[in-house]
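Here is the structure we will look at, set down as structure tokens.
Right, chain A next:
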Amino acid sequence: MESSVYKFLPVFMVLFPICMSVVIFWVSRYSERLRNGLSVATTVVTFIAVAALYPPMAAGKVIAYTIFDILPGLGLSVRADILSFCLALISALVWMLVSIYSIDYMSHEHGTDRYYPIFIFVLGSCLGIFMAGDFFTLFVFFELMSLLSYVLVIHEETKEALRAGYKYLIMTIIGGLALFFAIVIVFELAGSVSLSEGTLVAVPSTMALLAFINFLIGFGMKAGMFPLHVWLPDAHPVAPSPASALLSGIMLKTGAYGLLRVIFTVFNIPLIQEARWDIIVLVLAVITILLGSAVALTQEDLKRRLAYSSVGQMGYVILGMVLFTERALIGDIFHIFSHALMKSTLFLAAGAIIWKTGLRNINDLHGIGRKMPLTMGAFTLAALAMIGIPPLNGFLSKLNLGMGALEAGAPVYLFVLLVSSLLNGLYYLPIIIAAFFGEAHGEDDHETETFKMSEATRGMVIPLCLLALSCLVFGLMPGNIFFELSRKAAAFLFLQGMP
Partner candidate 1 sequence: MFQQLPVILLIILLGAAFIVPLLGRKREWLAFILTAAVLFALFLGAIVLLFVVRYHGPFTYQLGNWPPPWGIELLVDYLAVYVLMILGTIAFLVMAYGARDLQHEIGTNVRHWYYSLYLLLLFAMSGMALTNDLFNLFVFMEISAIASCGIISIKEERRCAEAALKYLILSTLGSGCFLLAVAMLYMVTGNLNLQYVAGGLPAALSLYPYNILIALSLIIVGLGVKAALFPLHVWLPDAHSAAPTPSSAVLSALVIKIYAVAMVKIFAVFPAELFAVVPVLEIVLILSALAAVAGSVFAMLQDDIKKMLACSSIAQIGFVFMGIGFFEGQALIGGLLHIFNHAVIKAMLFLAAGLIIYATGIRRISEFRGLGMRLPLTMSAFVVGALAMVGIPGTSGFVSKWYLALGALESGKPFYIVVILLSSLLNGVYYFPIVITAFFGSEPQPSTERRDLPLSMLVPVLLLAAATIFFGFYPRPLVELLQQVLASQGLR
Partner candidate 2 sequence: MDTVFRLGDNLYYLAAMVLFIIGFHTMLTHANLIKKLLGMNIMETAIFLFFVATGYIRGGRAPIMQVGQDHLYVNPLPSALILTGIVVAVSITAYALSLIIRLYRHYGTLDANEIALLRAREDE
Partner candidate 3 sequence: MDDLVTRSVCRLMVPFVQLYGAYLIFYGHLSPGGGFAGGAVVASSIILYALSFGRETAVLRVAPGISHLLESSGGLWYLLVGLCGIMLGGNFLANKAAGFYLGIPGQLFSSGIIFLLALGIGMKVSSTMVTLYYNLSAEVNDEDGHGI
Partner candidate 4 sequence: MITVLDFLLLLFLIVCAVAVARIRDLLSAVVIFAAYSLVMAIIWQMLGSPDVAITEAALGAGVTTFLFIAAISRTRRTE
């Protein structure tokens, strides 16, 4: 009885938001409040549904079954294992908090009637990616999510947003087509694209390499890997801040998730190591890390700087998965958690500032910390975590990544991590210092303004602070739940990749 409930849960958590988005779309004609309430309720219910999956997942069980076959050997199927659970959990959590934040943030925006349904629908398709039992299902939801998030990207419908959105759309299509290519090749080589059948391609060949490269293009595009990151710094800043938080915090991770599956399930560690394909990924990851961090330094726009920072951080995630030590993998998965928390905090904080003051340029933010102490406090916490200051979660992931690099016998990557952390510090710290200690630029009435606290609304500040606190909690507490999950997932994945 109980197991059948668990069996049903993955489908439920995908279908429920998707169905609710239709309801929300319909409701939004009649009542805005009901619409907002329903949106939050949907994310909450979805989060509970995801969390309810914890017992079997923690026990190491795998839920996998096929719903129906579209074509012979190709169908919609479900698979929930510890890795997919990790990602689903963090997605649902962040989504829930962001949806609360959205209500106030979006209250002055136009087009909210389409924002909420899409917002909820993207949650469903995002979970669909994680709960997919084969690459076809994954592909379906991946495309669904990518295309729909286009609407989130261009929400403001300015010329700039439309241009960025178009770039995003075309890159998405390219990525989707590359995935299509890769999946076709794997299907032809292995006769199946299921995630549950162990290694699908065990022999290196030109075709396999072609598949690998195409997977890398498809998922790397989404994950913002160099040189395919070009859409990201344009698309993330133009979206409304809650959407940017999700785009940077969660949707980038779908690419990382896909790459994890490709490396450990479609292929396996010996194959990739023998064929030296990991070199490609390693080089690209290192470039991604350094380039993202370095370019972030030069950005004046706050959200743009955050977006470039995301590029750098995704580089860590991509690096971690090809070091091929269990320790690095723990750090890798934990960094997915931490980055989701940190980056959504940062974007939400930036959003709160923009919402309240309309300021986007970093040079204008002097003294903002005195005006909005809670917001900037959360920002500071997350930024410190980003740099990797010890008691915060960012430190924990970087520590594990670095130790993994040492275990793998490649201390050079530790050096890359350190350089990148330094760069992180260089571009985050000035913002913080200026915000709290800098003189405000306002000429006439800054005397009165600086001492008047004017935070954003409670509905925005509370999710923001919760997220910021989680950065602290999940760094400070050793053996916390996310870290435990990462450990289990890493062990599971490593086992899968080592036939």
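The rule is short, and it goes like this: a contact is a pair of C-beta atoms (placed from the backbone, for glycine too) under 8 Å apart; a residue touches a chain by one contact, two chains touch by 3 or more; residues count from 1.
On the choice of candidates, all candidates are chains of the complex that A comes from, given by their letters.
Because the structure is a prediction, the values reported are computed rather than measured.
Which member of 1, 2, 3 or 4 touches chain A in this complex comes down to candidate 1.
Interface residues of chain A, counted against candidate 1 in their complex, comprise 69-71, 74, 76, 110-111, 136, 139-140, 143-144, 147, 151, 154, 157, 159, 162, 165-166, 169-170, 173-174, 176-178, 180-181, 184-185, 187-188, 207, 210.
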